[in-house]
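Here the complex is missing a single protein chain, while all its other protein chains stay put.
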Amino acid sequence: MVVVMKKGATPEQINAVNQRLLAAGFNVHLSEGVNRTILGAVGDRQRLEACSLEALPGVENVVAILKPFKMASREFKVTNTVVKVGNACFGDGSMPVIAGPCAVEGRELFLETALEVKARGASLLRGGAFKPRTSPYSFQGLGEEGLKIMAEARDITGLPIVTEVMDQKSVSLVADYVDIIQVGARNMQNFFLLKEVGKINKPVLLKRGLAATIEEWLMAAEYILDSGNEQVILCERGIRTFETYTRNTLDLSAVPLVKQLSHLPVIVDPSHGTGKRELITPMSLAAVACGCDGLIIEVHTNPAEAWSDGPQSLIPDDFGLLMEQVRAVKMALSADRRED
Amino acid sequence: MVVVMKKGATPEQINAVNQRLLAAGFNVHLSEGVNRTILGAVGDRQRLEACSLEALPGVENVVAILKPFKMASREFKVTNTVVKVGNACFGDGSMPVIAGPCAVEGRELFLETALEVKARGASLLRGGAFKPRTSPYSFQGLGEEGLKIMAEARDITGLPIVTEVMDQKSVSLVADYVDIIQVGARNMQNFFLLKEVGKINKPVLLKRGLAATIEEWLMAAEYILDSGNEQVILCERGIRTFETYTRNTLDLSAVPLVKQLSHLPVIVDPSHGTGKRELITPMSLAAVACGCDGLIIEVHTNPAEAWSDGPQSLIPDDFGLLMEQVRAVKMALSADRRED
Amino acid sequence: MVVVMKKGATPEQINAVNQRLLAAGFNVHLSEGVNRTILGAVGDRQRLEACSLEALPGVENVVAILKPFKMASREFKVTNTVVKVGNACFGDGSMPVIAGPCAVEGRELFLETALEVKARGASLLRGGAFKPRTSPYSFQGLGEEGLKIMAEARDITGLPIVTEVMDQKSVSLVADYVDIIQVGARNMQNFFLLKEVGKINKPVLLKRGLAATIEEWLMAAEYILDSGNEQVILCERGIRTFETYTRNTLDLSAVPLVKQLSHLPVIVDPSHGTGKRELITPMSLAAVACGCDGLIIEVHTNPAEAWSDGPQSLIPDDFGLLMEQVRAVKMALSADRRED
Partner (left out) sequence: MVVVMKKGATPEQINAVNQRLLAAGFNVHLSEGVNRTILGAVGDRQRLEACSLEALPGVENVVAILKPFKMASREFKVTNTVVKVGNACFGDGSMPVIAGPCAVEGRELFLETALEVKARGASLLRGGAFKPRTSPYSFQGLGEEGLKIMAEARDITGLPIVTEVMDQKSVSLVADYVDIIQVGARNMQNFFLLKEVGKINKPVLLKRGLAATIEEWLMAAEYILDSGNEQVILCERGIRTFETYTRNTLDLSAVPLVKQLSHLPVIVDPSHGTGKRELITPMSLAAVACGCDGLIIEVHTNPAEAWSDGPQSLIPDDFGLLMEQVRAVKMALSADRRED
């Protein structure tokens, strides 16, 4: 942490900052320059927060040096966290793919889709029982009925199931049914929900917020880790920019960056990340090529009849082609790395 | 709603779209051009959603024409909604100012600040009992203890109190203590929370999300209105952009735009909107000049000791000067308008 | 400037950084913490650039402390720069308003508009002779013919004229005709153009880039100042965000911020800043209230026939009402400040 004093800051003002830093247990070094005095403080960033240094007279700027996340950081835990769900592993170098429709719309349709995606190599099933919708007049999901259908699909296919939970109250209900609990982009900073899913013994799929920085995303993971749940899978799903041809701008550079900053696995959602069916396959391959730990893809047997997200859903056959290409890219990279 | 067909779309594809629109009860007009066929559909946008038109073969693009919000729209209700709380009115042309510290840090400090801001003309008190914090290691608020302190301050000053609720479970608890319930920027699309505050009989202060479009913000208001609560006050508090000198970019053009699109009152938060104390007064005056229905300002008797948001808090004396200037600008505009 | 070393950086790596900083003439202070070593360097930021510190082994991060602009900074020149053009002054506390159509479309129309805006209190005339257009098929301006029409309008009205120059080659031509040369948003980082207008003896109106940070904008001004021209007027005209209801997001907080950081005058363009006629008046008043040094407004006698920017042009009568309200707000603020 570095405190930059204003030009013309008085010795008393400088001293006041110094005293506050020392009182908070920091090691302080003072540098007096021609234009500015700066104070370097080495210690615990968390403790500094309570100091309100920027509000002290004569202070121009306070610059944080250390990253604020701890348990989520690669320094805290050097080896990759591997989250195991059924036969699928996130973070061990394999490439599990989660597939299924945006929303669970009915029993038969979901079971049919489940069998289709299993046949083409999906490792887990996705589906929404509680849907976050911009409009109160849109279909809000089947609720517990949807969870039951998903559980039946798991029994039939043997594939673990993933669904979103939108509120604190439903966490235990959802956890009773599914294998991975998803926290959606709109709830990434719903801190009560994060604490709640931090208390259960199921993996959590944490989507990046609509306009969240990578630091905020890792801080959201920190809430879950700090509450006691270490099985966190991060999911990049596009951020909000000025571009309008795509629904979001898929930030794939977040994948290698998060792998450096953190030990947690990170997967990619090209369906929400682009909003366009024809971009899903190329962006899936790109995600694999830059090192993601898995994919989550919307598949619907009849997108033109889907109740939501039809335009960004693949049909099963296209999903099958995608899986083949994913395997080819993955193998090429593994082979190349083995030879190094 | 306009459906644009791809170049080379077949008559069968065009007909399939036409049939689906007719089945959904739309009036359809077909325009065949040299390069494209477009179908104009007039009817209810909500019904169209289930059509999944973009997923039909041959469809290039679907363009929405009507705004998706209804109860929040100026067309639904032509006259301004006025939200009355104690002696303060939002939306009637007066300029109520909500003031107080970011968080309730303790009884004496809060009561002292309450008396200070009342003496300088504040109409309502603000303070946080539940604090949404990026880090799990930051001060999370005093909880119910904070609510009690706020209620005591109301008894002493006579000013109504405003505080944030962060989760569905606490809504009734918070509603028991305070006069206006705030939904924070991070929860603007926490739809379960929106529905919950839609069921109570207290005004709701709905902050714009960190990166929410104006349309999404009004759709969030729609959730509350649709759940039965018509007392919604909107609050612009800055949006996320690439600029780093300010904490957020305060989007003041949202004020006159929302006043056109909606009948709901809209107030401005220049403290969070800029993150810098020295910008609060000029941006407050700007907000008044472009027609806002109120302000919410962070005031702390000793910002350098504040547990949060010290750098963006005014001291009471500066708040007093701000109030004088606000009155001057307000009066100038009213006088000018009276003369028209 | 602060250099943060990676966790586990070796003493040799730390020493290499230290030696390079010392060689560049910096004062260096070393702080060794439990997790990190940081080096504080006090000296001239410009010299540091050539050091490529971030590329040295063991370096995690380099944090700039000082602002990079010099001649544009308030520290370099404490008093406001006042740019005088004819009877208008930018930066002396008055409120000159520049008005006129987006493009010069023809002689009679321009002269008519010129007389209309003069009658309603405009201090300068605007008009485009060279138009930056997204499409090569759009009207590109009348060129020198347009400059002649503008000069004639100046002769008739006595008002100074402002127009945009788009390329280096035309600078001397344009400077021969007009009183203020405008550098448009798309050319804010056209460095050759900046250097060229830096060599002439006419004021330059420098618009903020479409997505420029305030720092980059002041650095663009620095190019002009450094080339020898001290008459720079900054113009906020909206930045690019995800919001689609407005053409741009007018960043009014830039006004008081730039007034703090720099001695240069700053004016506001609510026409391009919002793209919507009905937002021009409220945003003009807001700009005045937060301390701008002038306004630039698009006015057209028949917006529905305008060749460009019709939807964001005021008719003369509405411009007249705007001017009245601008004066009222300006007077209220001056009166209030006089009494302090």
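Just so it is clear, A, B and C label the chains in written order, and each chain counts residues from 1 on its own.
We adopt the following convention: contacts are C-beta pairs under 8 Å (C-beta built on N, C-alpha and C of every residue); 3 or more make two chains touch, one makes a residue touch a chain.
Keep in mind it's a predicted model, so treat the numbers as computed, not measured.
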From A:Ser94, A:Thr213, A:Ser227 or A:Thr301, residue that would touch the chain that is not displayed: A:Thr213
Per the touch definition above, residue among B:Leu66, B:Leu109, B:Ala151 or B:Leu173 touching the missing chain: B:Leu66
Residue of C:Gly106, C:Gly121 or C:Pro311 touching the missing chain in the full complex: C:Pro311
Chain not shown: contacting residue from C:Glu54, C:Glu145 or C:Glu324: C:Glu54
Footprint left on chain C by the chain that the document does not show: 46, 49-50, 52, 54-57, 68, 132-139, 166-169, 186-187, 189-193, 195, 209-211, 216, 219, 222-223, 226-227, 240, 277, 303-307, 310-311, 313
For chain A, the residues touching the chain missing from this view: 211, 213-215, 239, 241-246, 249-253, 255-257, 260, 273-274, 276, 278-279, 282-283, 285-291, 321, 324-325, 328-329, 331-333, 335-336, 340
Residues from chain B at the interface with the omitted partner, ascending: 2, 4, 7, 27, 29-36, 38, 40-43, 61, 63, 65-66, 75, 211, 240-242, 244
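As a convention for this text, only the chains that are shown with their structure count from here on.
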Proportion of interface numbers common to chain A and chain B (over half same, under half different): same
Distance between the centres, which are taken as Cα means, of chain C and chain A, whole angstrom: 38
Inter-chain centre distance, chain B versus chain C - centres from mean C-alpha coordinates, in Å: 30
Separation of chain A from chain B, taking each centre as the mean of its C-alpha atoms, in whole Å: 26
Sequence positions of chain B contacting 2 or more other chains: 211
